[in-house]
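Note that one protein chain is taken out, while the other chains of the complex remain in position.
To keep things simple, chains are lettered A, B and C as they appear, and every chain counts its residues starting from 1.
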Amino acid sequence: MQQLTQICVLFSMLFAGIIYTRSYSRTGTMPIRRLPGLDSLDEAIGRATEMGRPIHFTTGTGGLVADTFAAFAVLEYVAKKTAQYGCTLIISNAQPLIHPITENIVRASYYAQGKPQSFKPGNIRYHSDSMQAYVSGVWGIMEREKVAANIMMGYFFAESLLLSEGGVRSGAFQVAGTASTPQLPFFVAACDRTLIGEELFAAGAYLTEDPVRIGALMAQDAAKIAAIAIILTGALASTVGLTM
Amino acid sequence: MKLTLASFLTLIAGVTVLADHFVVVPFINKTASTFIQWSVMLSAFSTALGGANILAVHTKRMSGKSANRGLSALLLGSMVTWLVIGLKLGMESQVYKFIWDNVYGSLSSTLFALNAFFVASAAYRSFRIRGIDTVILLVTACTVMLGRTGLGEAIYPGMPQVADWLMRVPNTAGMRGITIGGALGAISVSARVILGLERGYGGSERGMGVSGYDL
Amino acid sequence: MAAVNGEWGYRAMTFRRLAVLDSRIVYAAVFLSILLPLWRPLGLSISVSQGTFDVYEVVDSLSQDDTVIVSPSFAPSSEAEVYPQMEAILRHLLARKARVAFVNLNVEGRMYAEKAMTTLAPEFGYNYGEDYVILPFTPGLETAVASISDDFLGTYERDAYGTPLTETGALAGIRSINDFALVVDFNTGDTTIYYIQHAKPRGIPVIAGASGVTVPYLTPYLATGQLSGLIGGLRGAAEYETAIDNPGMALAAMDAQSLSHASILALIGLGNAAYFLAKRDDARTTRRSRQSNGGELK
Partner (left out) sequence: MSRDPGIWTAALLTIVVWSYLFKQNILFQAVEHLFVGIAAAHAMTVAFTNLRDTCLGPALMGDWAMTVPLLGGLLLYARFLPKISHLSRIPLAFVMGTAAAVVIRGSLGPSFIQQVAGTIIPLTSPDNVILVVGTVTTIAYFLFGRKSRSGMMDHAARLGRYIMMAAFGAAYGNTVMMRMSLLIPRIRLVFGDWLGLLP
């Protein structure tokens, strides 16, 4: 029964995603509302370009999880913008497996912008998978290289507050995004802008306007409306004594 | 949709591991657990890639005229020495254990404990009455903080109960809402990864024509 | 900048400086508020909550013939919170003359068991082997608990030092898990739930000490009676020390907690006051400069 429900949810989301993608490709009107948290990415990049100082990006110590996949889409956007504006982008990695992937994303983005010569592999750095060693490495970069903006997207553990307070100390403009509920309060308190939970997953669709991603986001919306309806009906039914 | 060997492998691995969750077919279950085991091993192989990156970044810095040459030398020195000790004498050896407990252990727990200072400075900076959001944040945080020590009880005896209630009801509601939304986002992005759609296609108004990140 | 020289402007500067207080002052306040009570304990008394008292009652009902499983399943990151709980409850167990078997589901478990007994055993006249036993690390978490519950003697043939269990007097009367009187688990993870699922159905009461963050996950089991008692966080440890009338590290640490919380709250209050005053003075300065500039804003 459990499995069956799960399969139903999965396939109805897939199906809805396909339908929404097609309808967006046909009409081409952007169905997503404005997301201020994501607009602040442009602010961060603009600020760094103006000051002539680097941008720092990290996906945290979380491994290959959904938040990290979503962060890759943000990284792609940031890398393209920095390539376009000629601003330095430094990436810190704590997971050895994420390291080659981020390197590929940045390289591909610089090539796509026609700036392969600006791509410097040395700016994508691995600081070991020990959370504290990684944090101290990031602090070093933020202070020594005078980072203007610090973008933290992905899955974070207790390093969230350590990283963001380190960023405050070096005076960086900070944008964070994660779906890790225990760490969200710290980001909300310490960063200039925070993408909360699913907002991070909406980033890819919003920034790239890729029809597939937009369609999938609309499917997520449909699933949320369904969840709201199910909860409300179920709760009302159980209040009057109906049980399923 | 261009099917490459890489995207084909993503699809096969993803579908197999997913199918394992839903069906009881010994062949699929066995294959899926082998796949997961292989992935763990591949992650272990990638550790040396990280080491290679450190080596590349810091040897370059050492050969340059940078002011941080000494620091890079220290890093490479400690890494190489440690690697030799670890591989040669083993992780059970006395030297390894001494440094592990007193250097690594001390550094990591002290660094982690800096959270105590930062939790205070972040609260000082951001819990300001600027708007309704921060007022809610401020009031709930202070109430729970009060309820967790004897201090709150001295002000109002029911404070621990209020703190517990805040954790049990509004906190559960908010976090649950975030979890539900986050799960949908996670499912959607992961499904796109498996289907090879998260590599981006087509162009857009913002001029961010997506070539996709190749893996 | 005319504002700085003006009467109001000067005050606004002071408040503004306070409102963006150097974080080093915040750090110093936190540091001192933890160091001072550890150095000179304030001895703030705390009340013992019903939950902690329930645990006390369970332990207090034990007698000399009872053997208890103590499971230090916490990690170093929560040592500061959970270890004092373990020490307090062990004191009580040892005062009741109960025999103790340490079951280690974590690699660090044995270290904590040894650390606690090094100080407590001489104090209560306990001898290793006769009165208490430390069992070897058992990997597998849930499977380990299941296996202990199914077949205790099958899981353990020897203790952590390689002595056959048959030669240790402490476990002489033990055939299976049913022969134990109580399980006390100190956890930061799911281990208590494993004991509830596997040992409790065989009739052994389970009590737990948990880090503050874990408590919400365990409270539902208290309501259903699957868990016979729960003490939470440093506060729980301090309450237990009060209950057994043996003020120890937790009570001193609790003073540090109270003081550091108070200093954070005070700082937040100060920050808000300064922020408000600076804003009000800013508004006044703007008004005044508007008047002197003939109503024009710069």
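What to note about this one:
Definition applied: a residue touches a chain if its C-beta (ideal position, glycine included) is under 8 Å from a C-beta of that chain, and two chains touch if they have at least 3 such contacts.
Predicted model, so just to flag it, every value in this text is computed and none were measured.
For the chain excluded from display, the touched partners among the shown chains of the whole complex are A, B, C. Only one of A:F57, A:Y77, A:W139 or A:F156 touches the chain withheld from this view, namely A:W139. From the options A:A16, A:A66 or A:V106, the residue with contact to the unseen chain in the full assembly is A:A66. Listed by residue number, the positions of chain A touching the unshown chain are 2, 5-6, 9-10, 31-33, 35, 63-66, 69, 96-97, 100-101, 104, 126-130, 132-134, 136-137, 139-140, 143-144, 169, 181-182, 184-186, 188-189, 196-199, 202, 205-206, 217-218, 220-222, 224-225, 227-228, 230-232, 234-236, 238-239. The chain not displayed touches chain C at residues 24, 27, 30-31, 34-35, 38-39, 41, 77-81, 211-213, 233-235, 252-253, 256-257, 260-261, 264. The omitted chain makes contact with chain B at the following residues, 5-7, 9-18, 21, 34-39, 41-52, 54, 68, 71-72, 74-83, 86-87, 91, 98-107, 109-117, 119, 123, 132-134, 136-145, 147-149, 163, 165-184, 186-187, 190-191, 193-194, 214-215.
To be clear about the criterion, only the chains that are shown with their structure count from here on.
Per-pair counts of C-beta contacts peak for the chains A-B.
If you average the Cα atoms of chain B and of chain C, the two centres end up 25 Å apart. Residue numbers of chain C whose C-beta contacts span two or more other chains: 23.
Shared contact sites, meaning residues of chain B that touch two or more other chains, fall at 112, 119, 121, 123, 125, 127. In the complex of the two chains, the chain B residues touching chain A come out as 21-22, 42-43, 46-51, 53-54, 56-57, 60, 68, 104, 107-108, 111-112, 114-115, 118-119, 121-123, 125-127, 137, 175, 178-182, 184-193, 197-198, 200-202, 204-206, 208-215. Considering their complex, residues 109, 112, 116-117, 119-121, 123-125, 127-129, 138, 142, 145-146, 148-151, 153, 160, 167-168 of chain B touch chain C. The residues of chain C lying in touch with chain B in their complex are 21, 23, 26-27, 29-31, 34, 44-47, 49, 76-77, 212, 216, 233, 235, 254, 257-258, 260-265, 267-268, 271-272, 275-276.
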